[in-house]
Every structure is written in C-alpha cells, then in structure tokens.
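A single protein chain has been omitted from the complex, and every remaining protein chain is retained in its original position.
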Amino acid sequence: MSALPIIAVWLGAWGLNAWLSRFDTRATRLAVALIFGATILILWEMIVRIHAVPPVILPAPSRIGASVAQNTAILWTDFVQTILKGALTGWLIGALAAIATAIAIDRSPFLQRGLLPIGNFVAALPIVGIAPILVMWFGFDWQSKAAVVVVMVFFPILVNMVAGLAATDPMQRDLMATWAAPYRASLWKLRLPAAMPFLFNGLKITTTLALIGAIVAEFFGSPTRGMGFRISTAVGRLDLPLVWAEILVAAIAGSLFYGIVALIEKKVTFWHPSQRRQRG
Amino acid sequence: MTVIEACDVSLTFQTADGPVHALKDVSLTIAPGDFVSFIGPSGCGKTTFLRTIAALETPTGGTLAVNGMTPEAARKARAYGYVFQAPGLYPWRTIAGNISLPLEIMGFSRSDRAQRIARVLDLVDLTGFGSKYPWQLSGGMQQRASIARALAFDADILLMDEPFGALDEIVRDRLNEALLDLWKKTGKTIGFVTHSIPEAVYLSTRIVVMSPRPGRITRVIDSPLPRDRPLEIRDTPEFIALAQQVREGLREGHSYD
Amino acid sequence: MTVIEACDVSLTFQTADGPVHALKDVSLTIAPGDFVSFIGPSGCGKTTFLRTIAALETPTGGTLAVNGMTPEAARKARAYGYVFQAPGLYPWRTIAGNISLPLEIMGFSRSDRAQRIARVLDLVDLTGFGSKYPWQLSGGMQQRASIARALAFDADILLMDEPFGALDEIVRDRLNEALLDLWKKTGKTIGFVTHSIPEAVYLSTRIVVMSPRPGRITRVIDSPLPRDRPLEIRDTPEFIALAQQVREGLREGHSYD
Amino acid sequence: QELTLQLKWVTQAQFAGYYVAKDKGFYEEEGLDVTILPGGPDIAPTQVLAGGGADVVVEWMPAALAAREKGLPLVNIAQPFKSSGMMLTCLKESGITDPATDFKGKTLGVWFSGNEYPFLSWMSQLGLSTEGGPDGVTVLKQGFNVDPLLQKQAACISTMTYNEYGQVLDAGIAEDDLVTFKYEDQGVATLEDGLYVLDSTLQDETKVADLVKFVRASMKGWKYAEENPQEAAQIVLDNDETGAQTLDHQVRMMTEIAKLTAGSDGTLDEADYQRTVDTLMAGGSDPVISAAPEGAFSHVVTEQAVQ
Partner (left out) sequence: MTEASPTLAGRIMPVLTVLLAIVVIWYLAAVWMNAPWVRDQAARADAVLTTDDLVRQTLTLERPVLPAPHQVAAGLWDGITGQAITSKRSLVWHGWITLSATLAGFAIGTAAGILLAVGIVHNRAMDQSVMPWAVASQTVPILAIAPMVIVVMASAGVTGLLPKAIIAAWLSFFPVLVGMVKGLRTPDAMQLDLMHSWNASGSQRFWHLRLPNSLPYLFASLKVAIAAALVGTIVGELPAGATAGLGARLLSGSYYGQTVQIWAALFAAAILAAALVMLIGWIESLTLRRMGLAR
C-alpha cells in the first residue's frame, strides 16, 4: 500500500502539533504553523514521488526550491513589478479613496442609500472582465494593474468603512450629543476610532484581493516582466517549477502583507474585545 | 425664571407588540439652583424623562423648555452634563482620556484640561487610575470615572441617571457630600435619578415620585431641609418624616404591593 | 461539612503597568445553608472572589474547594447559579428565551421549562414581559430578568454579584423577602455581593467585610439574627447595632476616610 | 473507439477540418468516437496531453519542440498546415518599412504562452535585443485582441492572416494604412497547427491504428472544408458554444485557412521541419532549443493514412 507512509506522516505530524499546541507560547505557536506547512510539503513531495506524478502537472517541492534558487533575479524583478508597483500602489490608492469616500458620504444617508447598492454592483463586476478594459485604458505597464487593484479593493473597504462609521453604540453617540459635539469632533473622536475594527477587516481581506488583481491583470497584456506574465509564459514553456516558484513568492508576499496589516490592526484596535482577554 | 419647564410631556415607544407609554402628561417646573431627585419603580420612565430633557428623545406630546429654549437648542448650547445609568466609557481611551474627551471637544486648553482631569479624578477617588483602560477597572470604578467626566466641564445643569447605583455606602456618602458641596458652591441645577430614598431626601430640594404604566408623576415633595446638610441630618426627625413621605408615595405607585 | 473552603487565596492580574493584587491571602469557610454577604469599597475584589469560587478566574495562590471538589469540578457539576453585576442577557433571545437557555442546556423538559419560566418571571415581577427583547426593557428590568435566569434551575449554591443594585427600594425589599423565603425553603447556600449595609445585615447569616489594595478580608461578622426575618426586624436595636458594626468595618478599609 | 482531441485555441475555422470530420460523420465511418476539446488562452495543449486529458493535440511546432526538450516526449504524427499564417502588422504611420533597420526602439506586441518562439528567433536573427532600449525592441505581452494597435500602444502587433488581420481591417483601418511582415517571407516561418501525441502512444499498435483512422478522417475533413468554405464555416458556428462568432468572420477565416492547408495531405515535409528547427536553433545567445531534436516526428501514421 503506497498510501500507508503518507497517512503515517500525516498522523504523526498531527499528533505532534496537537501536543505542541497545548503549551501555547509564542515559540510553540510558530512551531505549530511551521510543522503544519512542512507536513504539507513533505506529503506533497511523497505523493509526487510515490505516484510518479509528471513534473509538467505538479512539480515536487524540491524542484520548486531549486528553481527559486536559480531564478532569484527574475523573481525579484517580477516581485517589484507586480507586488510593489502594481498591488501595493493600487491598494494604497484604493484604500485611501475608499476611506475618503466613506467619510464623504457618511453625512448623507441619501448618498449612502444611493451609492452602496451600486457599489455592491460594481464590486461584483468580475475582474476578468474589467482587466482587459483597464489595460486598454491605462496601457500595458503597472499603472493598469494598479487601476485593476483600485477597482477591486475600493468597494470592500468602502462598505466596511461605512458600516464601521455607523457601528457606535447608542450610549456613546448619546454622550457626544450631550456635549453638543460638532460633526468633526464626533467623527474624529468617536466614529473613526469605533470604525477601526471594521476598516481593518476590509483592509485585511483586500490584501489578498490586491495580489490576485495585480497578477491576473497581467494575463491581459503586460510588459515582459511581472508575476502574471511569468506564470503564463512559463506554463507555455512547461517550466512548471518556475510557475510554482512565482506562486510561492506570491504566497509569501501575500502572507507578509496580510500579517503586517494584522499587526497594525492589533496595535490600533488593542481595545476591541476580539483583541484582548477581557472580563465581565 | 425657570430652568426646565415641562408641560404635559408624553412619550410613547412603538414596539412590535403595541405602544409603550413611557411618559404620560408629565408636567414639572425646575428653578435655577434646584436639586431635583426622581424616584420611582423600575421602568417608570425616569431615564426616559431625563433623556427627553437632554434632547436625546423627542416627546410625542406636550411642550418642554430648557433654559427657555427647546431642549435641542439647549443641548447645542452645551447647557448640561449627563451621567448615564451605565458607565459608557470609550474603550480606546484611558480613564484620563475619557475625561479629557468632552474638554477637547469644547476647546479647553491643554493645561486647563490636565488640571481639571486631576481635580475630578481626585473628587471621585480615582487618582492614579488615569492611565488605565476602562476594562481594567471594576464596575464601580468605571461608574465613578463616568461621573468625573460629566463634572469636568462645569455645565450649569447636571443630569445624572443613578450615578451612585454601583457604589458602596461609604463612597456613596462621600460622593453625596462632594456633590452637595459642588452644588452649593456653584449653584448648578441638578436632575438626579436614584433608587435610594435616603439619598433622594439627603440631596434634594425637591423629590419627584413617579409611577409606571403609563409613566407619570404621582407626587412632588418639596424639602424643608436647609441647604447646609451635614451627614448627621439623616438622623433628624424631619429627615425621617420626609423619607416616610417619599416611601408612601412610592408605595402608592406599586400597584402590586 | 463545608460548601466553600478558601485558604490563603490570592489573585494577581498582570497589567501593562504592573501587577494588580485583586485578592491577597483570603481565607473563608462557608457551611451549607449559609447566607454570606460580601461588602466592601469599590474595587476591593468582591467580584473577583465570587468569580474565583465560580471557577471563572483561577487563583494565583492558595487553595479553594467547593463542595469538597475543585471549583472547576463543582462548575462542571453545575453546583451554582451566578448573577453577574451587569445583566448580560443574550440580545437575540426574548426574556423568556433567556431564562429558558440554561434550562435547555441542562436538559429540562419543555413543559418543565415553561412552568419554571412562569414561576421566576412572577417572582421578579416581570410577568407579561417574557416575549420582549432585552433592549426593550429598562435597566432595572433587565437586571431582574437576569436574576430570574439564575434562579430558574435551582442550583444548590447561588452566587449573586450586586443583583439588586439597579432596583428601587420597594422592589428591592420585595426581592429581598422573596430571596430570604427561597433560601429558607430550599436551604441553598448563598454568596451575595452588595453595597448596601442594611441589605447585607437583613439577608445574611454572615457578613464578610473586604478592603482594597490589596483585596483582603478585614472582618467576618456572624449575625445573631434569627432565620425568620420580617422586614420590621430592621428597626430592632440588634439590627442597628449590627449595621453599625459593619459600617465600622467598612470605614476601616477606606484608607482615605 | 474513443479519442480525445485538444485544440490549441477556441472553436473557430482554424480547426474546421476536425469539426467537419466529426459533423459529416467521417470519424464515425472509421469507427471512431472523437471528442473535441476547445482550447483557450490559458490552455497549454502540451500540458493537457501530459496530464492525460487528451490523446492528440493541435500544437505549434516550436512549442512542441521546446516541450520535448523539457522532457515531455511529443511526437508530430501529421502536419495538416503546410505554411505559416503568422505575421507582424504595423501601422504605416509608425514609419516602419524594413524590419532590419526600422524596428529599433519600437514597441511590438507579441503573443506569449508558447507562441513567442518564432518572434524571438526572428529578433535574434535581426540582432535586436528584446529587452527594450534604443537598440532593441520593447516587447508587449499582447492580450487577446488587436486593441494595442488600434490604441497605438504598439507600433506593430502579432496577427494571423486568417484572424486578427481581418479584425484590424474590420475595425476600419484600410490595408493602405498598414504594413505587414509575414514570417513566411522573412524566412523565419515555423510550422503551425500540427498533430502531436506522446511517444508512448506510438508504442501501442492498437493506438497507432486508431491514430491512422483519425488522421485519415481528419484530412478528409480538411479537404472537404477547403472545398466548401461556406458549409465548413456553418459547421464551426454550430459547434461554437460561446455563440460569439459570426458567419461572415468564419467564412473569411476558412478561406484564409484553406491557403495554409493547401498542398498538405497530412504528411510532414521534412524540409519544412528542418527549416523550423534551424530557425529555432539560430536564436543566438538564447535559442529556443539548444540541440537538434531526435525522433520529434514520425511518419508511421501518415504513411498508412494516405494510402
């Protein structure tokens, strides 16, 4: 039975993790996540080897690793082009625009009621449809990728921010009323802080969206660098280890991006019940 | 001149299973410098009436004037400080930050703020807790912080909804004295909801007894006690008689009693 | 036999600016059928001690036994009912649904549940409010609903954290009587946090006076009053003497007094 | 006998021969049950073949040879397309008249995903860097359509005689406003649309027999399509599930395709093969393939099929 060693490794790793997780220190938490990942990689390698999966279908992690080592220069260029120029700029512009819009329409229930349903509609426009159009409008380079990212992240953040601005509890609002707080004060001192947990929810979800957007947009036209470009080209050349190397970079970059935003969230919303162990 | 003038004020909440008459034909006049306590069984509309004065609810009937203006205009003029039944502190600000908040909004200078914060923290015996977050304090400490916040900016009218409910007798006595002191010195007008008959009698110049379903005023008792009230006044016969009067008024309202 | 046996219990919270000694070397023995009140200034650790008994906090020092087991085991055996300082009702359930919840969890039958809900609603005078949602009730009504919830499943130990804090005197008297009645009939062991000296004296067989920073027990006063206590007992000299004793104990703890 | 054919691109007259053979029952006559899988921009037929998703694929020879060098043993079993339809179409206003001198510093649109090889060979033969700069050309990864030319984002774009070129004309640009360079004329033509299978398939007698029937029926389909462009176009249209094609377009495509299939009975011309290999290996510093492939084609199937 060729499946037997695979199952054995799985069970072994799971047991180890279950045991480790009981300690719940910073070190063990990291160890647990790493062991989980390592297990997946080992299982992957085992499956590929034991079942002799052709490398053009699924290369083994070891070959992907080798490809990463070989192609660092290419990977770096692509990272700069797609992640730093495309995804990050787009995400920043989209997030700032969404926050500004949320604040702008916050005072007007009329605009909110008019804009949000349409916002939901626009958010539902599939990226594969928008990307070619934006490439046509903004050209081939990273600007069009950033534009795609802006469109993708704008509405999720807007919707969260609007919900957040409304998410104060009645007594907190009443207090502001008793002080006759002018609009700006209640915005800065009450609604913005109260909106932070929601805003960060939106920001976190959109980190991954931004990456997907920037990469996918490159399928619809790009200069000869970028992760999406490399992936589609490498697939055509059956250089699957390079494809997976790019995917690996995307995954690491995305996790880092998410992690950084989550870290900032922790700092900013330290007071929120989901961030602290509070009492009754 | 009157500070608060309520004339046949009614307020009905529309709920899924029919209207709730929280206030019905409530009329009351409060003069400047009055200390008025509201007492009555749970659910009789005390909170609702205080909120109406503060323009946090809009009456569905009758007229209400605060400082000769509409409650709304008075609110805009920052005529009052309000202490809610629950502490309602902002979790993202420390205790000092919470007290500072209305001061910032009203544009007090930084040094003035620091001074006022120190003063009111001392008043409610929370000196040293300024840098703690609300969730690190006990229930009573949170309530005191919220009192401090309402006192910090020295409004002419103070509306307090069971401010001392979560406090022990000693602290309560202390804060009662402090409040009386403040009131005498500043001549503020105070609206005060309480469940404690001795507290109401000890503090007030007038005691308003309310009864529920529908919420209305059943008695208004003027206190013959002098403005200077040492704690010992609570053992005088006048005090005890007054308390008895309030207790009777209260009992009337309790239909089930 | 003892129900609760605390021996040198300590509890320290680690906060950003240093440790807070909420409890220090607290020793106490509670026998079956005791009615023990905890009284003390705000922040002295009453809530914390009650929570430790209920296995909601773990002491950082000392030993604690409930019904001869660890607090954790006692909790698992559903040894107690707990009323929190704030109502803590579930907003997505009606008042009746809230009371029903622990019953459902403990597997009471549908008809049994209905009967118990009706009984406790009546006990706290909320008959007719069963189908309302928590946010449709006043603060006091919510607190009564939460008391009803803790009473519904008839645990042998009742732990109550300022259950009557938000209630007016009349309702409070009524509920005090009802609680005493229940206690006499069922022989429950009751741990009761309060700020009111008369309430503590009226209800308890023992009064535990605590003082803060660090939280500790300063006095344990055994009540000489009989188990049968009409409301009028509060005017007897024994009662007043006892109250005075508690007040003194309390005053000792207030360093600033 | 069941057989699956993976196309290189979406359903269109480029593959008319196979659709005609299926619709006209030529496959059925041979006792074959053929499933035709349309391709798309993200389908690499070689990968589908390796994954076992198809028995035969339509692929361009550069991609096939490159895959072979990557260790995927593709073998050409038939070559219905005799000549190449690939060209570079430029706007006259860009001032390009001679590839050897005028491409410098210009932006050119190129298809990737395995279709970039002929272009890369051409550029290296011209001695032009594809990394941009004043002495090289800037390469754009061209999307699906001819917009880059219409929007003037590129001086030239890749087109096929039978498809994109027509689209440029349809868009309203006159032939006079365009300059075209056919790969065929530039001497860098490579073989397009051939039929490929895995080496292992050819080791199996019964499978070879099936392939023979398949190629025979397919070529019959191609010849029928050449002669009846109208009907062939209609058949393609009927098989197009996206409903996006128009008859006019497909008829024109069929007419142009017929020029490319003309003169092929399916047998691979070894001279054409050699030219393709030479072109690919002449890639200068970065050749598409580094060594002349061995056994990259086989006449086994066509020899029996044309009898």
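A, B, C and D are the chain letters, set down in written order, and residue numbers restart from 1 in every chain.
One rule holds in what follows: a contact is a pair of C-beta atoms (placed from the backbone, for glycine too) under 8 Å apart; a residue touches a chain by one contact, two chains touch by 3 or more.
Since the structure is predicted, the reported quantities are computational estimates derived from the model, not experimental observations.
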Discussion item. Under the stated touch rule, tell me which residues of chain D contact the chain that is not displayed.
Written reply: 10-11, 37-44, 47-48, 51-53, 143-147, 150-151, 167, 170-174, 177, 240-245, 249
Worksheet item: What residue numbers in chain A mark contact with the hidden partner chain?
Response: 14, 17-18, 20-22, 24, 28-29, 32-33, 35-37, 40, 57-58, 110-115, 117-118, 120-130, 132-133, 136-137, 156, 163, 170, 173-174, 201, 204-205, 208, 211-212, 215-216, 219-220, 227-228, 231-232, 235, 243, 246-247, 250-255, 257-259, 273-274, 277-280
Worksheet, complete the sentence: Where chain C meets the left-out chain, the residues are 51, 54-56, 75-78, 80-82, 84, 86, 88, 90-94, 101-102, 104-106, 133, 135, 153
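By our rule, only the chains that are shown with their structure count from here on.
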Worksheet item: With chain centres defined as C-alpha means, what is the inter-centre distance between chain A and chain B in Å?
Response: 50
Item to complete: Mind pulling the residue numbers of chain D that touch at least two other chains?
Response: none
Worksheet, complete the sentence: Multi-chain contacts in chain B, i.e. residues touching at least two other chains, fall at 86
Fill in: chain B-touching residues of chain C, taken from the complex the two chains share
13, 15, 17, 20, 39-43, 47, 85-86, 125, 131-132, 136-141, 144, 162, 165-172, 174, 195-197, 247, 250-251, 254, 256-257
Worksheet item: Within the complex, which stretch of chain A touches chain B?
Response: 169, 171-172, 174-182, 185, 189-190, 193-194, 196, 269-272, 276, 278-279
Discussion item. For the complex, give me every residue of chain B touching chain A.
Written reply: 51, 54-56, 75-78, 80-82, 84, 86, 88, 90-92, 101-102, 104-106, 133, 135, 153, 159
